[in-house]
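The complex appears here without one of its protein chains, the remainder shown in place.
Read from first to last, the chains carry the letters A, B and C; within each, the first residue is number 1.
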Amino acid sequence: MFHFEVVTKWIDTFLMSNLPEWLALTIEFVLIGILILSAYAVLALILILAERKICAYFQCRLGPNRVGAWGVLQPIADMFKILLKEIITLNRADNRLFRLASFLVIIASLLTFGALPFDKGLHAIDFNVGVFYLLAVSALGVVGIVLAGWASNSKYTMIGAMRSGAQLISYELSCALSLMTIVMLSGTMQLSQIVEQQANMWFIFKGGIPAFIAFVIYLIAGHAETNRGPFDLPEAESELTAGYHTEYSGITFGFFYLAEYLNMFIIAAIATTMFLGAWQPLHIPGLDGFNMVMDYIPPVLWFFAKTFFCVFIALWVRWSFPRLRIDQLLRLEWKILMPIALANIVLMALWILVF
Amino acid sequence: MEVKDIKVKNFTTADFRDNEYLEKYVEELRKGGVNVAIGKLDDIINWGRSNSVWPLTFATSCCGIEFMSLGAARFDFARFGWEVTRNSPRQADVVFCFGTIVHKMAPVVKRLYEQMAEPKYVIAVGSCAISGGPFKKSYHTVMGLDEIIPVDVYVPGCPPSPNAIIYGMMQLSRKIKVQEFFSLPKEPKIIVNKANN
Amino acid sequence: MTNSALFLVVLVTAVFMVVAAMALAMWLSPKSYNALKGEPYECGIETRGPSWGQFRVGYYLIAILFLIFDVEAVLLFPWATIYSSIGLDGLILASFFIFVLLLGLIYAWKKGALEWK
Partner (left out) sequence: MNNKLEQIFSQIPSAEISNKENIYTIYVSKENLRRSAEILRNNDILDFDFLRDIIGMDYTDSFGVTYNLSPSDDLTIIVLLKSTTTDREKPAFDTVIDLWESAPFYEREVHDFFGIRFLGNEDMRRIFLRQDWRGYPLRKDYDNSPIINPVPKDNENLDDMENLPVLDLEDLGKPKKSVFDKDEYVVNFGPQHPATHGVLHLRISLDGETVKKVDPNFGYIHRGIEKMCEAYTYPQILHLADRLDYLSGSINRHAVCMAVEKGLELEVPQRAQYVRTIIDELTRIASHLLGWGAMALDMGAITAFVYGMRDREKIMDIFEQTCGGRLMANYAVIGGLMADIHPEFQKKVKEFIPYMRKMLKEHHILFTGNPIARGRMDGVGYLSREQAISIGATGPVGRSSGWSCDLRKHAPYAAYDKVNFTELLRTDGMTFDRYHIRLDEIEESLKIIEQLIDNIPEGDYCAKTKAVIKLPEGDYIQRVENARGDFSVYINSRGDKFPYRVKFRSPSMVLVNVLKHITPGTKISDLIMLGGSLDYVIPCIDR
């Protein structure tokens, strides 16, 4: 199995042995920054294209196919365009908060992105309270969205902000509770350790029924957290024109646009990390030959394959279901997902005790 | 004077030879002296801009249905990257004006246009938006969208078939390509209102 | 390399990206001015009255409920971490705690706080 750890360790020792420590560290930090930024950008482009292509195929269309082969350059063209569009300053709004809101959304998603374990050694932020960190930082994005709607001083954005406030914080709960089952199973909140523990068997298998329930709840709640259909109430295109980001133009809107796609990826990646063993290959105890074959597939590929599987599910749901109404949305959370998630914790506790 | 060789997929430059307007546009630019040379950066920026034009979902009447057809399976303007329809004028690049503009609607259209972020373009689709069309004799119809806001491309027809609208889209794409990005307005833009002159 | 340093690196990267993109856009983008551009967009019609107004209490109710349950969820996390080592005791204690939580939920349910009116 090839791990990126080899490369990162090598760079680390190379720099440390040839340069003073502070310089080595600075170079490493800059490298990490560049790597994260480029990974973020490239992923965003891939996701945007993937969504447009997949949605097109769902709808018996072709999707972008003129800009580059199969339209692969389409998101890059979009990026150029959106970067060079005018940024509108509003007359009656709180312009400082207005700008800050779009920054917050993207910063929150980048900070979460930095904590994802792509591979052993390809894992920037690894706090020992990693799960907490994920929950806390992604909640920052909610602040951004509510702020965006509030600061624009427009009625549509205002309704969008109120909706997103109610929706996002509600689903935050189910997210936290479903992740808690895995914390119980692993006994740690550090992401790297959680991944390590899944070397032999992914938690979704090890945790049995309660882990599966938690996985499904997390997928639903996480999907709602990303503001995508059928939970796209805060931006409900046919109701609130563009919802909380109605007043944003140019790159400030681009930040929301980018963050939306990346959040979809992040949610899928967290689900992969917690339930599907992140970069760990599929191992079935007892079948050594099978496990060996699986080990030949690079771990990074495993990570992305699993994540994109979750992303595909999210896209599938988004393009087939109509939108929920706000009361149905809250009923789903407070009367269905939340009680089940709470009960699921007890179930998991029993499961651990018995097995 | 020739238009410089512009690559719009599926449309060779020769197809546009009869379009004198663009030729003159380039000629004018070149006569202007300083701004003639179009640099590399402009090329790449304009490549991006011309391939990513997001329309505003705006339709007043019949032609709007053809806009829907355009977005659906048969005609699929997503192929050209135009399918990201935005509902907020802040985020849109082009207003397709589908259908008649009447007196009551005129200030609304103007407001919409003014609230759009630069650079912005307008395509007038259908006879009504071009000149009032079949409703020219009416007391409540504006005789063409260009009385209110500047129009970049006209697509005639009542209603034009989606193929014609795609042709119009390509024309706009081409116009964006020959435009000089850095000469776009950085100062107040004056909108001439024909009706009041 | 401590985690906090890495966190700071990512944060600085994020801020850098945002500020750089914003600065580039501000510098290069074409601009035009008119009186209507900064007005709120409301389907092409002027806005009536202020948008910043009092809002329905239902939204705040959800927020308060969230606060209660989220704090208690946070309290559960430390328990979850050490659960595998404390076993049955932990189960009984936490079950009681969750039971009380559920009681709260049932109370809110019965009171109609979860209905969207």
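Assume a residue touches a chain if its C-beta (ideal position, glycine included) is under 8 Å from a C-beta of that chain, and two chains touch if they have at least 3 such contacts.
Please read these numbers as outputs of a predicted model, since none were measured by experiment.
Colleague: Can you list the shown chains that the omitted chain is in contact with?
Modeller: Per the contact definition above, the missing chain touches A, B, C.
Colleague: Out of B:27, B:42 or B:147, which touches the unshown chain?
Modeller: Checking each option in B:27, B:42 or B:147, the one touching the absent chain turns out to be B:147.
Colleague: Out of A:187, A:230 or A:339, point to the residue that touches the absent chain in the complete complex.
Modeller: Per the contact definition at the top, the residue touching the missing chain is A:230.
Colleague: Please give every residue of chain A in contact with the chain that is not shown.
Modeller: Residues of chain A in contact with the hidden chain: 55, 58-61, 155-156, 159, 162-163, 229-230, 232-233, 236-241, 319-328.
Colleague: In terms of residues, what is the contact footprint of the unshown chain on chain B?
Modeller: Missing-chain contacts on chain B: residues 57-62, 64-66, 68-69, 71-74, 87, 89, 99-100, 102-108, 110-112, 134-135, 137-142, 147-148, 158-159, 161, 193, 195-196.
Colleague: Footprint of the hidden chain on chain C, which residues?
Modeller: 42-49, 53, 55-56, 58-59, 116-117
Everything below uses one rule, namely that only the chains that are shown with their structure count from here on.
Colleague: If you tally the C-beta contacts, which comes out ahead, A-C or B-C?
Modeller: Contact tally favours A-C.
Colleague: Report, in whole Å, the distance between the mean C-alpha point of chain A and the mean C-alpha point of chain B.
Modeller: It comes to 37 Å between the two C-alpha centres.
Colleague: Between chain A and chain C, what's the gap in Å when you average each chain's C-alpha atoms?
Modeller: Each chain's C-alpha centroid was found; their separation is 15 Å.
Colleague: How many angstrom between the C-alpha centroids of chain C and chain B?
Modeller: Chain B and chain C have C-alpha centres separated by 41 Å.
Colleague: Find every residue in chain A that makes contact with two or more other chains and list them.
Modeller: Touching at least two other chains: 84-88, 241, 246-247, 250.
Colleague: For chain B, write out the residues touching at least two other chains, lowest number first.
Modeller: Chain B, residues with two or more chain partners: 88, 90, 115, 118-119, 181.
Colleague: Given the complex with chain A, which residues does chain B contribute to the contact?
Modeller: Against chain A, the touching part of chain B is residues 9-10, 44-45, 47-49, 51-54, 72-73, 76, 78-81, 83-84, 86-88, 90-91, 93, 115, 117-119, 181.
Colleague: Which residues, counting only chain B, touch chain C once they are in their complex?
Modeller: Counting only chain B, the residues touching chain C are 88-90, 108-112, 114-115, 118-119, 181-182, 184-189, 191.
Colleague: What does chain C use to touch chain B in their complex?
Modeller: These residues of chain C touch chain B: 28-34, 36-37, 39, 41, 44-45.
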